[in-house]
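Single-structure report; data block below.
Every protein chain except one is present and positioned as in the full complex.
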Amino acid sequence: MNREKLLNTAVILLLLAIPLWAHMAEEPFLITLATKVAILALAGVGLNIALGIGGLVSLGHAAFFGIGGYAMGILAAHAQNYEPLAEWPMLIEGTNQMPVIWLVAVVASALAALVIGALSLRTSGVYFIMITLAFGQMLYYFAISWTAYGGEDGLSIWVRNEFPGLNTLVPLEFFLICYVILCAALWFAARLARAPFGLALSAARQCEARVETVGITPYQLRLTAFVISGAITGLAGALFADLNRFVSPTMLSWHTSGEIMIFVIIGGVGRLFGPVIGAALFILLEHLLGGISDYWQIYLGGLLLIIVLYARGGVIGAISGREVAHD
Amino acid sequence: MSLILILEQILNGLQFGVMLFLMAAGLTLVFGVMGLINLAHGALYMVGAFAAAIVAAWTGSFVLALVASLAAAAAAGALVELLVIRKLYDRDHLDQVLATFALILIFSEGTRWVFGSFPLFLDVPSYLSGPISLPGGIEYPLYRLTIIAIGLVVAAGLFWLIARTRIGIQIRAGESDREMIAALGVDISKLYTLVFALGAALAGLAGALVGAIQSVQVGMGEPVLILAFVVIVIGGIGSIKGAMVGALLVGLTDTLGGVFLPQLFGLFMEPASATSVGASLASMLIYILMAAILLVRPSGLYGGQH
Partner (left out) sequence: MTDMTDPSGAGQVLKVSDLSKSFGALQASKNITLDLRAGEIHALIGPNGAGKSTLIKQISGELRPDSGSVSLLGRPVDDLDRVARARMGLGRTFQISALAMEFTVLQNAVLGALGARGGVFRFLGNVMRDKALVAQAEHALERVGLLSDAKRRTADLSHGQRRQLEVAVALTLQPKLFLMDEPMAGLGAGGSQALTGFLDTLRHEAPILLVEHDMDAVFALADRISVLVYGEVIATGTTEEIRNNAEVQRAYLGEEEPV
């Protein structure tokens, strides 16, 4: 096992061990923090497929995160009020069942990613960055003006949604749900990177002309990656909203996009576990620095600046050196 | 709806567009010449507004406040360019995005630290406040009209600078070919600092001018920054002319859409839902405009191949 794999294993085990210990020590707040790490890491795993493998610098992933969040908020709000979502052309009721909510979140964010991706992937470089940012912001302003679901104030849910066979009100059980989903996403991302699709997508990032010369269209690769990426980030959004029992336009704001990107970068771009380490570090910093100063984001900015200017591989790069080519 | 209302809203849209131009011009110049995407441009807008508010509170002079906004934003811009930005020219866009995002965090939280979260106030000077009668019986705020005038004068100056002066020639040369300006014996790093400071000064001025009608607070630059991006996407990266056309399009579309869309929906919907549907749609209008232009011209109205 090389150092990167060792580090990955240690991190994923630690992420499981801490809440288990906290459960026994009756420290629910720690479990909540770990849950947050798992969910934000999941969002980062989603972004990393577009960004790390595909080289698509999307500054609009908050859109998918937020759509996932609103999918949960809207469905749960209707379930809570016993008001159907729609009566025509057929009766659609709200729900408080997580699996259904997840499905809706994934489908809705995938659709949004399909539309946004189809448009913005017609361009590249800075245009792509600005356009994804702009579409994300469009949804942000839309959510603010959409008073039916809380507008600027957002939407609160009284009780956390349910999962068959589990008691999601127990922090550890909800954590385990998120943890298992994170592990599944990591497994999928790892397989994807090595699969024919991942090889071609990565090649399209490194050299577009090469991919076209062997008869593969980069646009289709990228759009597919963007949709998968958006869907995973959307799922994370639904879980995040469930964790907070609250969704608001902030989830859609471009600061959220920036933060998801920061998880990926702090950990190490294109590294499978980059988002996990990045999210853990982010939450840790937020917690530690946030305790010292209300203005902890200054330090975050400074740290980010140093990483970008002087330590491009992120934490994983610093610990385990240059990325080894996939075997 | 009356003709006067329409004309008034057109003027409002013009005023908004002119301010967006001041923001977008700097961004598009910096991209065109240095190939850099700068998310922290909105922070310079904020710096200008804060400088103006402070100097106005000190001296009571609005003119000095505007001068201060230009100077402070230019200085902040030059400093940031020297310390951080110049390390980014050879980096990929991802690094540029992250580093300038980090700068936003530092600027915003730093300002919050020093000045707190409450807005500062910058008052419109008495000689510019109040309405003025325009031909056709329109009563329009003098200050907004002044903003339009200042914006147009600055825009004209910028076009002149780029088309007619030595610096402008160097800037245009820099857009097409970095090596060429090196061959011309121009000190590139000085030129880059200058262009960056110039863009910053324009953003700072816009911040001060708008700060007097809205409030001066942390984060005020970000919504404008994103609109400026939309402007650039529409106009085409690197094109000052595109920035002008894009800014006016966005300014007018956003303003007129916000006022008239709800009324339009009111023609065939009940008032309450017309207002909310209209407002929701209006908030998305410029992005829909952007998407439409993108479909027809992926590199913007005046964009080359970047």
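A and B label the chains in the order they appear, each numbered from 1.
The working rule: contacts are C-beta pairs under 8 Å (C-beta built on N, C-alpha and C of every residue); 3 or more make two chains touch, one makes a residue touch a chain.
Values in this document were obtained by computation on a predicted structure and should not be read as measured data.
The chain not displayed here makes contact, within the full complex, with A. The chain that is not drawn here is touched, among residues A:Glu83, A:Glu212 or A:Asp294, by A:Glu212.
Summary of contacts with the chain left out: across A:Leu221, A:Leu243 or A:Leu300, the touching residue is A:Leu221.
In the complete complex, the hidden chain is touched by one of A:Val170, A:Cys183 or A:Ala203, namely A:Ala203.
With the whole complex as reference, residues 188, 191-192, 194-200, 202-203, 206-207, 209-217, 221, 224, 323, 325-327 of subunit A touch the missing chain.
Here, only the chains that are shown with their structure count from here on.
Across the complex, subunit B is touched by residues 51, 57, 59, 119-120, 122-123, 125-127, 129-131, 133-135, 137-138, 141-142, 144-148, 254, 258, 261-262, 265, 269, 295-298, 300-302, 304-305, 308-309, 312 of subunit A. Listed in rising order, the residues of subunit B touching subunit A in the complex are 31, 37, 84, 87, 93-95, 97-99, 101-106, 108-110, 112-113, 222, 226, 229-230, 232-233, 237, 276, 279-280, 282-284, 287, 290-291, 294-295, 298-300, 306.
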